[in-house]
Structure formats: C-alpha cells, structure tokens
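Note that this complex is displayed minus one protein chain, with the remaining chains in position.
Then we have chain A:
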Amino acid sequence: MPAGTLYRGREGMWSWVAHRVTGVLIFFFLFVHVLDTALVRVSPEAYDDVVATYKTPLVACLEYGLVAAILFHALNGLRVIAVDFWSKGPRYQKQMLWTVLAVWIVLMVGALYPVLGHAVREVFGS
C-alpha cells in the first residue's frame, strides 16, 4: 500500500470501487435507455429499428455486461444496507461480500442462456 493514502485495499475498498464503477455505468445506460424508449412516441418503425440493433450478437454481449453490473450493484447494495443497519453488519462485511459474489456467479450462470442464447444461435446457425 502506498504511503499517505486513505485507501486500505482488500474486500472493503474493492467492493466500494466496484459499486461506484457499476453505478456510473448503469446510470449512463439508463439515460440512453429512456431516450430509446421515448422513440415509441415518434413511430413504431423508429422504435423497432433501434430495438433491432439491441438483438444483434454484439449488443447481447454488452447486455450480459449490463446484467453483470446491475446484479453486482443490487447484491452489494443490500450488503451495504446490512453493514449500515445490522448491528453485526460491520463484523461480517467480508463474509457478506463473498456471499454476494457467490450468489452473483450463480445468477450470471443462470443468465447465460436467456441473455446470450439467441446470439449464439445467430452466430453459429440454427
């Protein structure tokens, strides 16, 4: 650890960094997402054209990344609430982070087929 820094590393700091990074990414996506949905007020064709690009394999991969960011932010957010409001929260913050990551991995495996299945079918045929 470099001298003269408040950053302490390990589970506490890195989960905080990841929470910030995923939060900022999700906010930027949300901004774009409201704009694309607003196209339903322009015409059905304008909306369907933009949504068609969301169904391409490349955007499916970005979507999987978005799901990853949202799931981590949601689960770690619940951990932050537990640290703040549960009397034993600070003592178990590390164990809770490893629980968050375990649940996150399970959910990400579960999201593989629903989010990326259509992209795999398009790239590899049938």
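Assume contacts are C-beta pairs under 8 Å (C-beta built on N, C-alpha and C of every residue); 3 or more make two chains touch, one makes a residue touch a chain; residues count from 1.
Going forward, contacts and distances are computed from a predicted model.
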UniProt protein name for the omitted subunit, picking from "Succinate dehydrogenase", "Pimeloyl-ACP methyl ester carboxylesterase", "Glutamate ABC transporter substrate-binding protein" or "Cytochrome bc1 complex Rieske iron-sulfur subunit"? "Succinate dehydrogenase"
Of the residues A:Ala18, A:Ala74 or A:Val103, I need the one that contacts the missing chain. A:Ala74
Of A:Val40, A:Cys61 or A:Val120, which residue touches the hidden chain? A:Val40
Provide the residue numbers of chain A that touch the chain removed from this figure. 20, 23-24, 26-27, 30-31, 34-35, 37-38, 40-41, 43-44, 47-48, 51, 54-55, 60, 63, 67, 70, 74, 77-78, 80-81, 84-85, 111, 114-115, 117-118
